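My questions all concern the structure below.
Here's a slice of the assembly, chains where they normally sit.
Residue numbering begins at 1 within each chain, and the chains themselves are lettered A and B in the order written.
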Amino acid sequence: MRRFTSLKVIREDKIDFVEIDYSPMNVLDEVLASDLWNYVESAQQDDDLMVIVFKSANPDFFISYHHPRYFLKQKSPESQTMLDNMHKVITTLLTWDKVTIGQIRGRSTGGGSEFIMALDMRFAAMGKTFIRHAEVSLGFIPCKGGTQLLPNLVGKGCALEMILNGKFLNSDQLERYRYINAALAEPILNNHVRKLALRIASFSKDAVRGAKKLVNQNTAFDLEAFRREQEVFNTLVETPEAHRRFRLFIDFVENYGDLTIDEPNWNEE
Amino acid sequence: MRRFTSLKVIREDKIDFVEIDYSPMNVLDEVLASDLWNYVESAQQDDDLMVIVFKSANPDFFISYHHPRYFLKQKSPESQTMLDNMHKVITTLLTWDKVTIGQIRGRSTGGGSEFIMALDMRFAAMGKTFIRHAEVSLGFIPCKGGTQLLPNLVGKGCALEMILNGKFLNSDQLERYRYINAALAEPILNNHVRKLALRIASFSKDAVRGAKKLVNQNTAFDLEAFRREQEVFNTLVETPEAHRRFRLFIDFVENYGDLTIDEPNWNEE
């Protein structure tokens, strides 16, 4: 087992089982972003590795959110590095020839969802998986490809609903929108993902890689659209309205915890 | 409240609730097309306006259809103006940065469906929403972007079924095909849409607009495909076979009303 501060990686033959284990709630901060990139970068150079399963050690969160304190000081080197790391993680996942499977359970918000969407397949715990894009409620927009990944995955209508409403969708809705491949009852989920990973890893490496490379090319991520998203994000993240909302969110989370209620009262002044 | 001949517009803060109210059955004719464009054009210049909800005052129809009498005399200035107005409405809805939500109930046909598809999100009354594309049964083809909007929304296979079969799909099918975001029980529908509109309007205007602009760009409407559709339409709408079918439909609607049966017997000579 390899141990990163926020990740545990267990290797079985050609498969890595990567467990996000970062108390108290798998917040996407500089530590998790850096661990994810360090892991992905090393995995990329590992020619024997065929399949990676991402799951969470915390039953209540997959990746909870990209912490707003980093957006408050977006121009700091620390925040820039964090965003750069996540961009490298996501563009690598979308273009390489490893197979990635998400075993999803609990809540994920914003950057957590963008990470999930960059995986190849998504299987989720039925009744226990909740995903939202809260960026617009916080005064900015998705900044890791979300305005492109979400319409590709669920179509324009459902993407705009997720981005503009910003409320959690449950596993029934995520399955109906085809955000996830399937919602599976918890006792089945782990076994289903494990068997799928073992099965794919038992196939010819060249065949698996050839198929992945072609499907990647036929569903290509548009880097120009990604760049446009960054520009809009860079402007919005510095506005006083966004900063007011970041502070409301930070206070809310610090005072009440993320487990009780979804979001602060945005209209407090 | 602003009153157009066929529309009632109620403003609440940053939201317009636009009710299509055009007896007896919200037919898409020169009056409704002109009102829709006049409304959309004024909304476009209204910088305070963030969200528009479109609904119908008539429980049996959203927008029933583009009246065939206009296709019978397609080259008349009146018919040209009507089609131009609808093109301006639809291309504006697909490219601007206002948020539009359809609260759909009752029947919609052809141009009614093309209008609905140009909205950002679609929520429909469960068991009481019916949508069809009847153009091919009338001897022509969709002429306001339908041959492009429908495959974008529901995929090639379901689009060809809707365009070629031309029968009403119910809310279960529309939800399964992802034509609508969700079918909701009637007592919930109005409240759901209202709360969603209020919520989006409470967010940062710049964030909402930035997100919409990017998602529009990433799901762009192809004007060249739109032009190709117009060319094919212009030829078909002048054929004797189309005119025979327009007359059958007009007689049918005048004699039996649209509430009783779906369509005339096309094979009467």
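Rule of thumb we're sticking to: contacts are C-beta pairs under 8 Å (C-beta built on N, C-alpha and C of every residue); 3 or more make two chains touch, one makes a residue touch a chain.
Please read all numbers here as calculations on a predicted model, not as lab measurements.
Participant: Total subunits of the complete complex, with 2 given?
Facilitator: My count for the entire complex in this file is 3 copies.
Everything that follows uses one rule, which is that only the chains that are shown with their structure count from here on.
Participant: Give me the superposition rotation angle from subunit A to subunit B, based on Cα atoms, as a multiple of 5 degrees.
Facilitator: Rotation angle, to the nearest 5: 120 degrees.
Participant: What is the distance, in whole Å, between the centres of subunit A and subunit B, each centre taken as the mean of its C-alpha atoms?
Facilitator: The mean C-alpha positions of subunit A and subunit B differ by 35 Å.
Participant: Going by the contact rule at the top, pick out the subunit B residues touching subunit A in the complex.
Facilitator: Residue positions touching the partner: 99, 120-122, 152-153, 175, 178, 180-182, 196, 199-200, 202-204, 206-208, 210-215, 217-219.
Participant: Within the complex, which stretch of subunit A touches subunit B?
Facilitator: 135-142, 147-148, 150-152, 154-161, 163-166, 173, 176-178, 222, 225, 228-229, 232-233, 235-236, 239, 241-242, 245, 266-267
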